[in-house]
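Other chains of the complex are left out, but the ones given are in their true place.
For reference, chains read A and B in written order, and residue numbers begin at 1 within each chain.
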Amino acid sequence: MVLAKVIGTVVATRKEPSMEGLKFMLLRPVDLEGKEGGGFVVAVDAVGCGEGEMVLYASGSSARQTHLTDKRPCDAVIMAIVDNWEVGGKIRYKKGESD
Amino acid sequence: MVLAKVIGTVVATRKEPSMEGLKFMLLRPVDLEGKEGGGFVVAVDAVGCGEGEMVLYASGSSARQTHLTDKRPCDAVIMAIVDNWEVGGKIRYKKGESD
């Protein structure tokens, strides 16, 4: 899984029928300090996240292992909202503080 | 999924029989402003898109989760035509305006 920040949303009305009702989020992978990197991906939201939140997303066939994305042409899914992470015993990101 | 622009088409008459009738599109991934990057991929069109349109494509086994591509040797599929996207509450791309 990859740590990323939700930075926006994508709207697409014409699409594979099975994708109806899914929400497409724009995500930027972050470094260990929570700073956004240069690239971005589009992932389906399976946890009800919002812009600015730090999340984990899974890619590939694993992105279809949720009720929302099962058997759909979805290759990236947000499957967790991150509270915090620590490296070497020290908190490096904590929700509400580091945003 | 990845945001990309449809820039062309590929014709291949000799191919795996299961790929008969599918349309191969040339896609260039774009940045958050909708500007084309350097690379490109070939994806099967599952939504009836045209050149110049902004689309979302899915890769890997997820590219086979449409009626057109099911059980076929297809590793990239266009599964949505993009209307717009926004970052931080501001529209960064809108179909018809930003093209």
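General observations
Operating definition for what follows: a contact is a pair of C-beta atoms (placed from the backbone, for glycine too) under 8 Å apart; a residue touches a chain by one contact, two chains touch by 3 or more.
Since the structure is predicted, the reported quantities are computational estimates derived from the model, not experimental observations.
Here 2 copies sit in place, and the number of copies making up the whole complex of this structure is 5.
Throughout what follows, only the chains that are shown with their structure count from here on.
Chain centres here are Cα means. That of subunit A falls 21 Å from that of subunit B. Residue ranges of subunit A in contact with subunit B, taken from their complex: 7-16, 18-19, 24, 26, 40-43, 51, 60-61, 63-64, 71-76. Residues of subunit B touching subunit A in their complex: 1-3, 32, 46-48, 56, 58-66, 69, 77, 79-89, 92.
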